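Structure first, commentary second.
All protein chains of the complex are present and in place, except for one that has been dropped.
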Amino acid sequence: MTVLRIVGGSVYDPANGVDGDARDICVRDGKIVAEVPSDAPRLDARGMVVMAGGIDIHAHVAASSVNLARMLLPEEHAADPVLAPRLEPGDVIPRSGSGGTVPSTFTTGYRYAGLGYTTVFDAAVAPISARSTHAQFDDTPIVDGGFFALLGNDEYLLRQIAAGERDRARDYVAWLLGATKAYSIKIVNAGGVELWKRNVREIKSLDDPVGAANVTPRAILETLADAGNALGLPHPVHIHCNNLGLPGNIDITLESMRAVGGRRAHFTHLQFQSYAKPWASAAKQIAEYFASHPEVSGDVGQVMFGPATTVTADGAVEYLLHMSTGRKWINVDIELETGCGIVPYTYRDTAAVAALQWVVGLELFLLSPDPWRLVLSTDHPNGGSFMSYPELIRLLMDRTYRDDHLKRINQKHLAGSALADGLSREYTLSEIAIITRAGPARLLGLKNKGHLGVGAEADVTIYARSSNAAEMFATPRYVIKGGTLVVEEGQLRRAPQGSRLHVSPGYDRAVERDLKKYFDENVSIAFENYPVEL
Amino acid sequence: MTSSLLLAGVSVRAFAESAAAAGFRVDAIDAFGDLDLRAVATFHALSGAYSAKAVALRSRGLCATLCAYTSNFENHPRELATLAEDRILLGNAPEVIRRVRDPFAVAQVLPTAPPVRTTPPENGGHWLVKPRRSGGGHAIAEWQRGMPIPRNSVLQERVAGTPGSIVFAADGRSVCPLGYTRQLVAADFRYLGNILVPPIDSAITLAEIVTREFGLVGVNGIDFILNDGRPIPIEVNPRYTAAMELAERLYGISIARVHADACQGKLPDFAPEPRRTTVGKAIVYAKTTTIMGDTTSWLADSSVRDIPMPGSRIQVGRPICTVFAEARTVADCEAALRRRTLSTADVAA
Partner (left out) sequence: MTTCLGCGLACDDIAVTVRDGRIVEAVNACELGVAWFAQGKMPALARVRDAGVTVPIALAEAARVLKSAKRPLVYLGAELSTNAQREACALADVLGAMLDTVTPAELVLAVQERGRCSATLGELRHRADIVVFWGLDPDHAYPRLRSRYLPDRDGLQFISVALSVEAAALTRAAILGHGTTPLAERLVKGKYVAIVVDGEKRADYIEALVALTETLNGPTRAALLILRGGGNRVGADSVLTWQTGYPKAIDFGRGAPRYCPHEPYDCDVTVLIGSGASVPASLSARVHIGPRASGGPAPIAIDTGIAGIHDGGTAVRLDEIPLPLRPPLPGVVPETAATIRALTALVRNP
């Protein structure tokens, strides 16, 4: 429908200072507008909570590595077969699928929309397989999608760093983002994936040499953070630090933040990066750093008890996980740029380390000085499925529920933890709106999303109030995407195609000549075939 | 590819000749099983009297891929559906013929068509009573006040003038004319024959309207009465008609190929233009009950068709065969046909 008035809902629009006021939201032609005629169709939202559509800043849903994970898990799919939704009759064909921790693409789109999410980013795509990501997004209905291109171990980039060619590095980044139609720069384990390919599994410091002496994780972080900021990218750089998951990694995490200090930089799934030795929470240190460094942002990467699938470009971590758990393992070394590792995993609250991880994530949320800059994620599916977001929201809003759960988990590594000592903070609805919508939109530079002001895209989620936040957030009553009512009375009714969000920063065309030579000598596909057409 | 085609109707000889010449492999079921039909097609005889139902049942074992029909399958949509089961129907589908054979639907769509009604008119006027399932002019009569109107019949206002027809190809939306005729009709409204005439203004409009309204495909015909130069439409025949083989003879087009193509959306690049001569055909009816002699020699004579089997018995008043004539004018052609029918009837006897 092209015109709609959402009547009398309690609007939570923190970007515009609206905190639960009952007011109308007007929609016309896919946008929020100031007014619509009095005879416009109405949606009665009185007594309900109205927010902008959810934005997932970090998930793994459409990379070719994700598809390998899908292939690896037939037993999960068999336990969660998903019938096609009953959409209204029309040209869009409703599609069946499979669930589990890595659902098939149609199911992914339907389920995100069913949760009230309208924008999702795939956090880690190997540029050489960007074409596959776009195809998977084409088959992920409703949500707008975009991805971050992996550059932190890129051979051409490393060569520019070795040669001191920072400008050329920046032009390369711009070319690559435009060619692959990516949204931002992703760094995973800077230098570490290249070392993993040489069978070196640990980064001791940011100054470890990766091949040439001046190519270090620090140089990579600086070069890419500089490039992202100089290019004016809406989301300059998205960083998965070295030594993910290893005890004591808080040091290298903070060191990484300092290395790019002064520039806008986003540190992802910080929970996995916030461990003190031997096994303890260092969430407080992160909170302190955030308080005094306004340019840094992050997402938590909360672990949720239950099944997960680790899918990451951090091959060394996955190798370790496979060796320690014995579970099946996929590793792919992707030429000249990155790699991927996949190991299915289960977080059990009886396991000491998993219990600590759960606590660290919650501490990050509850100690966070600024919800605008530390937003919600589970690093789906690494820490848990996106379907567990409502449960996570409940843990943040309901102290009693949280403390109850805390009592039942393995306490071994929890001595001295802030949460164990007692954190009374409860997130308000407004703060939930910030960490799931308004905050991600701002961090991603999406000016017309994450809020309900005039001019915003009409992505709106309407929840029925409930004292149980998990119930409330699990089943929105209405979801509007781009002005189309996709969920009505809790049922998915329409599944329009979403858009692709991507950037095309300018660059010096001279870099292409050098790249053609590089491709001819080193890459197994033709230079002409690298760029993607949408 | 040699496509297998099943043809069914009261008489399929003409269509079968066209189809065989166009390269189809023809299976035929009709009421006659004439000698010349068997020369170009595999004939499948009915065990009893001809009826659409008997034909539909007989068709069941045959594995021809395509099928097409002639008169009077357009009056039997259910039997047509059976005929077309597991085959590709080249022609108007049962749903289409149901509508186009409803004289009220046609009268609504063609504003110049004479009125039809099922109850006696208040005022006078001249009316014909005709069965809804009409064909070949059979069982049509002038209606007199007081005559009962049989249950499956209608009254149609009689139009004065010269009977004629237009035959055309249609692709569901547009039409291509294939020929215009003057019809030869007996006093009792029985169909006798056709002669090709030059194009008649505004007859093509009738074809365009019914094609668009009913979605006609393939070859079709519209019978009309030419009244003061205007064609008044009285019947739509949504299938191959007897006049069409004249167009094939005079203009050299393959009606079967045109029909198959039109059913699949392609109209021919063709227009019927006057030639130095014209052609006509007429049915020869038996003056007395006749036992045919050796008719095989007739096969070589292209001016005789629908040749009865040697030794077959033809009741008085039943058709013996069809004769053709070619002449410079329509009047000459008509005269030639009269002479020919009389002499052929005599010869047969």
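As written, the chain order gives the labels A and B, with residue 1 at the start of each chain.
To be clear about the criterion, a residue touches a chain if its C-beta (ideal position, glycine included) is under 8 Å from a C-beta of that chain, and two chains touch if they have at least 3 such contacts.
Note that this is a predicted model, so its numbers are computed, not measured.
S.K.: Quick one: which of A:47, A:81, A:209 or A:455 touches the chain that's been left out?
M.R.: A:81
S.K.: Based on the whole complex, identify which of A:10, A:104 or A:256 touches the chain you can't see.
M.R.: A:104
S.K.: In the complete assembly, which of A:16, A:96 or A:491 touches the absent chain?
M.R.: A:96
S.K.: Touching the hidden chain in the full complex, which residues of subunit B are there? Just list them.
M.R.: 1-5, 25, 63, 65-66, 88, 264-266
S.K.: If you put the missing chain back, which residues of subunit A would it touch?
M.R.: Residues 64, 67-68, 70-74, 77-78, 81-84, 93, 95-98, 100, 103-106, 128-129, 131-132, 135-136, 139, 155, 196-199, 319, 322-323, 328-336, 342-343, 522-526, 528-529, 533 of subunit A touch the chain absent from view.
In this section, only the chains that are shown with their structure count from here on.
S.K.: Suppose each chain is reduced to the average of its Cα coordinates; what separation in Å results between subunit A and subunit B?
M.R.: Taking the mean C-alpha position of each chain, the two centres sit 73 Å apart.
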